[in-house]
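A single protein chain has been removed from this complex, and every other one stays in its place.
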Amino acid sequence: MQFPFETHLRVTYRDVDMQRVVHNSHYLQYAEIGRIEYLRARGMTYQEVVQRFNLEMVLAESHCYYKVPAHFDDDLTVRVGIFDIGRSSFKVGYEIYRKATDDQIAIIRTNHVCVNRETFKPVRIPAEVRKFFENDEIEFKET
Amino acid sequence: MQFPFETHLRVTYRDVDMQRVVHNSHYLQYAEIGRIEYLRARGMTYQEVVQRFNLEMVLAESHCYYKVPAHFDDDLTVRVGIFDIGRSSFKVGYEIYRKATDDQIAIIRTNHVCVNRETFKPVRIPAEVRKFFENDEIEFKET
Amino acid sequence: MQFPFETHLRVTYRDVDMQRVVHNSHYLQYAEIGRIEYLRARGMTYQEVVQRFNLEMVLAESHCYYKVPAHFDDDLTVRVGIFDIGRSSFKVGYEIYRKATDDQIAIIRTNHVCVNRETFKPVRIPAEVRKFFENDEIEFKET
Partner (left out) sequence: MQFPFETHLRVTYRDVDMQRVVHNSHYLQYAEIGRIEYLRARGMTYQEVVQRFNLEMVLAESHCYYKVPAHFDDDLTVRVGIFDIGRSSFKVGYEIYRKATDDQIAIIRTNHVCVNRETFKPVRIPAEVRKFFENDEIEFKET
């Protein structure tokens, strides 16, 4: 797959469990870091999105495939792309790689809905955001 | 769905994020607590499984549907059942409810593979474990 | 030391690190659970304190002595008492024990200040809270 954006992070000591591998719950945090850095790279921090458009991009669903474990101190690459862009919903696809070995660590999908911050009712994806989402649209295969 | 086991937990302050709801990554920890308490209730702690059979039940995949947010101090019920029991693989299905309102908070599935602790090669589900897994088999619908 | 309150918790899988012991940062969460359960036992949840008195009990300082490591699945007892009760500030002392062995796991102190939720200026400890704090006052030695 071709991903329009990538960011890097290092596995911290606290993320690693008794099996000496990254605990499964942390990959959702790595995806979140990828998503937030993606927005920043497109010129809008998550807080700016929230404040300018009075919305939150709530998480409706997440799906993780754990391929190969990541370890303490690994340098990881998180690749990010957008797909299934609807009226108020969109999906984000991620692949996480270990830089040193190019191992594919995890494939992740998160489904989001833009909702009004007060009413929690779905609202349209703001036109400015939709523009770069459409630019960064990928074909995403989960397995 | 009929679940053969349930356990209870309270949302801690640290689990809650800026949106005043449980952060998505913590539901995987709640599922883990459900899974571990299920094993204990069937007479075998996770550590006993690991040591007696020299295996780990590694996580291959996770799937979460976030239905309604949970909040700080909520009492949650985690229901647990087993499905798709193969030679070395099995799936665990969970539903998380808020006790006070009976709201369905999340539906979760985790796929596991029993692997040898040294070689990481798949090994059969131990007969003793298979016995109670088969007793606790459910039909699981993810949506 | 004599503690007026205690609560119990079980170490979850995710709390344990590569050294197979509870990661140091989680003891602050265990203290927090102790503090919140203490308030509940005295008839006031933390959320009720916040809403009725329009204040937060912010954390100004924490001190942990790590005595003996806790492990996955340990049943822990968290003992809680109050000391150094000032006009708007107070300290909470904790001892954490492993139930099975009565090992002392950690000694913790947290210093708090009651502040107005909007202005963040220090405010008096509410009279109702002060009453049970004074009832539960302990002599606390940190080592």
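Letters A, B and C name the chains as they come in the text, with residue numbers starting at 1 for each one.
Here is the rule we use: contacts are C-beta pairs under 8 Å (C-beta built on N, C-alpha and C of every residue); 3 or more make two chains touch, one makes a residue touch a chain.
Computed from a prediction, not measured in an experiment: that's the story for all the values here.
Of the listed residues B:Asp17, B:Glu48 or B:Asp84, the one in contact with the hidden chain in the full complex is B:Asp17.
In the complete complex, the hidden chain is touched by one of C:Val16, C:Cys64 or C:Val80, namely C:Cys64. By the touch rule set out above, subunit C reaches the unshown chain at residues 19, 24-26, 28-29, 32, 56, 58-66.
Of the residues in subunit A, those that touch the hidden partner chain are 12-14, 29, 32-33, 36, 45-47, 72-73.
For subunit B, the residues in touch with the chain missing from this view are 13-14, 16-18, 20, 23, 25, 72.
We take it that only the chains that are shown with their structure count from here on.
Subunit B and subunit C have CA centres that are 29 Å apart. Separation between the centroids of subunit A and subunit B, computed from CA atoms only, is 24 Å. Looking at subunit B, residues 29, 32 sit in touch with two or more other chains.
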